[in-house]
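Every protein chain of the complex appears in place save one, which is left out.
The first chain written gets the first letter, and so on, giving A, B and C; residue counts start at 1 in each chain.
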Amino acid sequence: MKIVYVLLGLFIIINYGLLQAGVLRRITARVGKRIGVPFYQPYIDLIKNYAIRSQFSHGVMFYLGPVFRLSGGVGIFLFMPLIFGNEIFSNYSMAGDLILIMYFMFIGMLGMALGAGEGGHPYSIIGITRGLSQFTTVEVPFTLAVISIAIQYQTLSITEIVAAQQGGIMHWTLMTNPLATGAAMLSFLGMMMYAPFNVVNAPQENPLGPPTEFHGTFLGMLQTNRVILGVMEAILFMNLFFGGATNWGILFIKAFLIYFYPVFVGAVFPRYRIDQSIRWFLYLPTALGILAIIFI
Amino acid sequence: MAEEKNYKIIQPDNSEENKFLKPENYKREVTAPDGNTFIVDPLNDYFCDAKPQPHAPNTIKVVEKFLNWARSQSIWVLGFGTGCGSIEIYPLMTPRFDAYRFGVQQRPTPRQSNLMIISGYLSVKTLKRAIRSYEQMQSPKFVMALGSCTINGGMYWDSYNTINRLDHYMPVDVYVAGCMPRPEALLAGFMELKKRIREGKGEGANQYAENFDWYKANQKKIIKDWNMPDYNW
Amino acid sequence: MVGPIYIIAISLGTAFSLGFFKKANRNISFGLMFFAMAFVTFISGQWLYAFLSHQQETIQIFTAGFKPPFSISLQMGFHEAVFLTMINVLGLLSAIYLFDHLKEKGANMMMVFMLLFMGLNVVVMTRDIFNLFVFLEISSITLVGLIILEKKQDAISSGFKYLIASGIISQILLIGIIAAYYYGGSLFINDMVDSNLLFVKGGSVAVFLILIAVVLELKPFPANGWALDVYQSATPGIGAIVSGAVATTSLFILYKLLPIGGDAWLLPIGITGVISFLGSNFLGINQKNANRILGYSSIGQVGLLMIIMSLSKDLGDKFEFVFFSILISHYLAKAGLFWISGIINKDEIGQWNIIKNKPGLIVLTGVFMLTLLGLPPFPSFYGKWELIMNLAHSGNFTWIAIILLGSFFEAIYLLRWFGKTLMNNENSEELIVKFHKIFPAVISSFLILMFSFLTARWSGLMSVKYFIPFAIALLLFALDFLPVFIKNIMAIATVSWYSYVLIYQTYIPENDILRIIFGFIFLIGAILLLFPGFTFKGKRRGFYPLVILMFSGLAGLIEARTTFQFFFAWEMMTLASYLLIIRGKNAKKTSFSYILFSMAGAFMMFIGFGLAYFETGSISLNALADVLIYANWVYILVAVGFLVKIASLGVHIWLPDSYTEADDDVTPMISSILVKSGVFGLIILMLSMSLKNAASSNIPYILGWIGALSALIGNMLAIYQEDVKKLVAYSSIGIMGYILFGLSMMSHLGWLTAISYSIVHFLYKALLFLAVAGIIYRTKTRNIYEMGGLIKRMPLSFISVLIGIITLAGMPPLVGFAGKWMFYNAVILKGWYFQGAIVFFSGIVAFLYCFKLIHNIFLGPIKDNHRKLKETSVWWLIPQFVLIIGIMIISVYPKIILEPIGLYLSMYFPGEGLVWAGTTASTSLGYWDATQIMMVFAGMFGVIFIILFLMSRKVQVVEQFNIVFQAERPERPETTHYAHNMYAPYNKALGFLAAPFITNSWEFIYESFHAIGDQIRKFYTGNGQTYALHIVMYVVAFYLFINGGF
Partner (left out) sequence: MKEIINNIQEKFKISEVTEQRENQYFISVEKKDTIQLVTYLKDIEKFTNFILLTAVDWIEKGQFQLTYMLNHPSKKLDIGVRTFIERENATMDSAHHLWEHVATFQRELKEMFGIDFPGSPRVDEPFLLEGWDNIPPMRRDFDTKKYSEETYFPRPGRSTNDPAEHMKKKLYPNE
């Protein structure tokens, strides 16, 4: 029975993510004074990619890479409690806590890296090395923030962290621990890989980065993962810093706003070089993280 | 990298087929770490030489119609400017023309693109590259050809080095006439292409696969230094 | 019983009768001399046997029928017998060694030789000081005669320098004797001792002159340039006599005459010894001439023995043991080295590598050098242990520090020399070894081994079972002619038997979790890692004895209950691993830094143990817990030894190169097993010391920072390595730092993490190194950018590396995640947030090199010359897959290791542990259910894979260069594989963290040693007058010192 609910949740999340992506693209287009794609464009792209007729494979890992990648994304979904106080949509969060989710992100990265590596395209590898390099320092402020809220709430269980934030906006971590929230939100920019931290894919410079060789169903899987991962990271931040959600409506609104923020930043700022972005996370965000631990 | 050379190049004989072989494609005798030697033939060993196969459309009509609709609404263009017309493609994405509205997006890699735009005249040298890129796209794939040069040679009709008819070398879905066509004409071309796809006529890839030998013969007729596999996977 | 007087009679008689033979028949004259020597040796040996076996009384022999002081009296006691035997055995061996030399020079030389030993014998036996003077003169002159008869120019000049110096010395001695007679009225030594000469008016001057002459006879630093020149220029055979017989005799003179000076003279003698010991060993560092190094070492050693003599009060009844074990081992080893030097006949130690193809000579050289260093199982080890422990017992820590510092200097040059000896040899010069030249050295090494056993038994510290490994090693050494296959089976059988006895029969019944775990890592790991040995061809000479020694050293560590056993096992393991590393092709330089750091660490540990002994008076390991006053010191000193082994930041520079250059199957042994000995040591240390002593509470904090920074720097450095073994080696530094951090948290969870992670690290690091070594076995290159695309050729190795890096990176669902999860909890509960954050950061940095490892080897385009590679040998794969199974089992069900460890730890750290409910582990912070995660992951992965498979069943498999290219296509794999300098942008951003400033500072220290040594060395001008001046100045300085002038 659990599985049915989990699949239902997954279905909702995927659809929500696709719609959100479409809407956000349209908003970005508006910022550039364009009309932009239809809001259902992500659906069509996905369908089109799954409907590609001819495919090839560079080898076993090229084939399995997208599976790993999607497993990483779905895994985060599976271990994340979605709706507070709702047993049905708490998924398998009883199997692990925040740390599990933090480390589950790596599975997807590893899958992408292995798949792209087996593809053998130099651009893919350049993208992967950039992504990994940037990721090392992106995680630093986030780790500090996590430690900070773990000290604050004396727990690493997401459900309990959400529970502690119930009772109005003044109980949110955003209000009770603004420094940690600040650090984490800055590292969120790096996690979502919109500009200024999108040198990993770096269109025009390093054509597309890691997924250069992927196509058809493989690409479709990567896109699906991107949709799930984006929403789930937003939900993670919502749970940790913005009071969680008690029903789907609040979840949609909060997730949208959180997701909107890196998109907004990306629409405004130009791109960092990779060594600049590696270092950037060690300055202001890390300083905030350290302060968050000191002043908790 | 002070790398020891562990291979020895074998000079090819002076036969006709080796005339245009480049040194990097010479066969070489390679010494394995255990001391055995064997021959590596770059052209055969580095590339897959399987021929393309036609892919039948989905047998369920409705599904195929739906998929065709999706394909028509999501056209990913290979950003590879082949001729003078490529300058006309960039304004497409600006607010003034905004091709995104029609689901047209640019993609930097052939693997993920559906549409290849041949933007103007093609010299033999460029044709070779264009064929490579076209073959690296995945089926179903479409070709849009801009300008009179691709139709009948245009102002280069009697040039020693510029092809006259693109459709002898790859299946073309839509021609956009003009020298050069403006972005508006391109948009119209996209509309035409979408219509064709929706009608199920966008089967260029299958056409290419079915008439592979004919296309290859035409290509090889003018590309004399054919130092690549017959089909670039 | 043949009376000792016959020694003189026979020697003299032979010497004179040799004159008749002249040139007639040199063989007969040599035979005569040899038999005379043999008989003399027999006499002394007989007396020694008599003293040892039954209570033979010391006898006095009075010549000319009068009683002393009116006659020359000889004494034959136990000490005399020992010294005489030593001298005469050396004489006998020297005679054999100098066989062709003596024959060439004729009867004259033989006469001089005979007379020299006669003189030395009498000097030992006589109790009359004037007689002593006379025979000392005789032996000096005969020695000079021996040197000068060489008829080499520099030998003659050094002989004359010797003559000048000994002339001055004998003047001083003679004046002293005259004064003594004038004031004391007797030349009989016993009388002189009894008469308290010091308190007689003017007697102190006499005593001073006599004793300073004896001291000068011992060639004290720095008034010893003349002696060094003799060592350098004389034939090594004569060098052996000078160092073995003459110096031993001189020591005995000091021993005999020291009572005259009484207690007041002990300290000055000790200080003289210190200056000699430190000074000459320090200068030895900078030497390149083999014989001169031996000279320095010899003088240093005499200095050490002088120190011991001066400390005889503190050593109490252990004095004899210490004195003789050190003296005899050095006498044998030094003589042996001189003889080998004569065989090799090269001045420069850099040229000693011509013995590369003579394994026998290498073994002999090794035995002698290690004996000099005092490493187990050689006798000087026990001597040194007792020396240090007894000094510690009486609180003489200055002396301990000096002795260990000097020993360290000595270790530096001896080990450098040993390393050079094994250097690769391009020179094809063939070394001819004559039987009579090698024979004395062989005898001497046998004597050393016998003496080792005797000292060990005599010391009473060792039970017989500690000799089993040596016996096995010797057996394997004797069977070295067998092919690798058989020896490998034997080694595996031995280790299996060991692990059966230790783990199954001992620890499991005792339910000693810690020892079970480490026994498992050390021994089961050893069995697994011995498997690849089957792939080696040929004989692998010397490999298996060393492996057995190393693993039994490790087993000894967990077995140890006393600090002595621990230290013994530690040194044995260090030594064996050093010798294993040095077998690698280019490992000479790096193994040198390994052993230096290890020795320094071991000496620190030694002092620490001594300090603990000083306070508690017990050498039991458990007694460490009772150390209270010096707890911090003991803790730091002992911990440094372990930190060196786990290559913490600051002392890590030995590790990467040593791992890299060791043999491919040795590397996993060291990296996954040997380093754990440091972890084990730290656990033992912390369990006994940190828990109970509040005083030590700050040190774990510092250790925690060291661990965190090691983790960071190790991982940072790993990502820039292009050598695949080096990459994994640097990652070891990182992981060890991680474990150190876990331990230093001193909390239940921290320890749980560290101990379980030790197991996990063993599993995956062995896995990675085995996989990598298996790949190197096929590709014959270690450069990571020269590989690529091997997944198609070596899929099984790929699986190994994949599992290895997933575990290393700590991704769920594999067990590496358990470490990360517990770590987060531990850090937050402990409150070490910033250190923890650094460790997490380094954990993520680990991703970079993980990916580099797997990508550069397995992914990307395959290189041309690897297109036909086969999967690596099954012997590399078997242990890999056993390890993978291990990882998988504990990944699915981590409870099987975590729960027992938790139970064990709750004895020491109550509370704060993991709470198990079913398969869910939880702390007060979070929870984690590995089994469920694994199931969910597997289910999800399976479903997604099936979906993908259904959607794209028909895929065209393409070749390596079917990648996207729009214009020019790739041409060669080398240019398309993005591998070399993969993380250049990261280097640009954070490369400053990986700057080699630690390596540079160590190199700076080493260079400054050399520079200082160079400056001091200018003191020895090589000029006879200067040396004479040195002697005079030395005497003056000494006088001033004695009389409070300073």
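In this text, contacts are C-beta pairs under 8 Å (C-beta built on N, C-alpha and C of every residue); 3 or more make two chains touch, one makes a residue touch a chain.
The structure displayed is predicted, hence computed values, not measured ones.
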Visible chains that the absent chain touches, using the contact criterion stated earlier: B
Touching the absent chain when the full complex is considered, from B:Q53, B:S86 or B:S123: B:S123
Hidden-chain contact residue, picked from the options B:N25, B:N68, B:Q136 or B:T162: B:T162
Touch list for chain B against the chain that is not drawn: 19-20, 123-125, 128, 151-153, 157-165, 168, 218, 221-226
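Everything that follows uses one rule, which is that only the chains that are shown with their structure count from here on.
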CA centroid of chain A to CA centroid of chain B, Å: 35
Centre-of-Cα separation between chain C and chain A, whole angstrom: 54
Distance between the centres, which are taken as Cα means, of chain C and chain B, whole angstrom: 68
Chain B: positions in contact with at least two other chains: 48, 109, 111, 233
Per-residue multi-chain contacts in chain A, two or more chains: 54-56, 207, 212-213, 216
Complex contact set, residues of chain C against chain A: 789, 791-792, 795, 802, 806, 809-812, 817, 820-821, 824-825, 827-828, 833-834, 836-837, 840-841, 844-845, 847-848, 851, 854-855, 858-861, 920, 924-929, 932-933, 936-937, 940-941, 944-945, 948, 951-952, 954-958, 960-964, 976-978, 982-983, 985-986, 988-990
Chain B residues within the chain C interface of the complex: 1, 3, 6-7, 24-25, 28, 30-34, 36, 38, 40, 42, 45-48, 50, 80, 109-111, 129, 132-133, 136, 228, 232-233
Touching residues (chain side chain A, partner chain B) in the complex: 29, 32-38, 41, 44-45, 47-49, 51-56, 203-204, 207-208, 211-216, 219
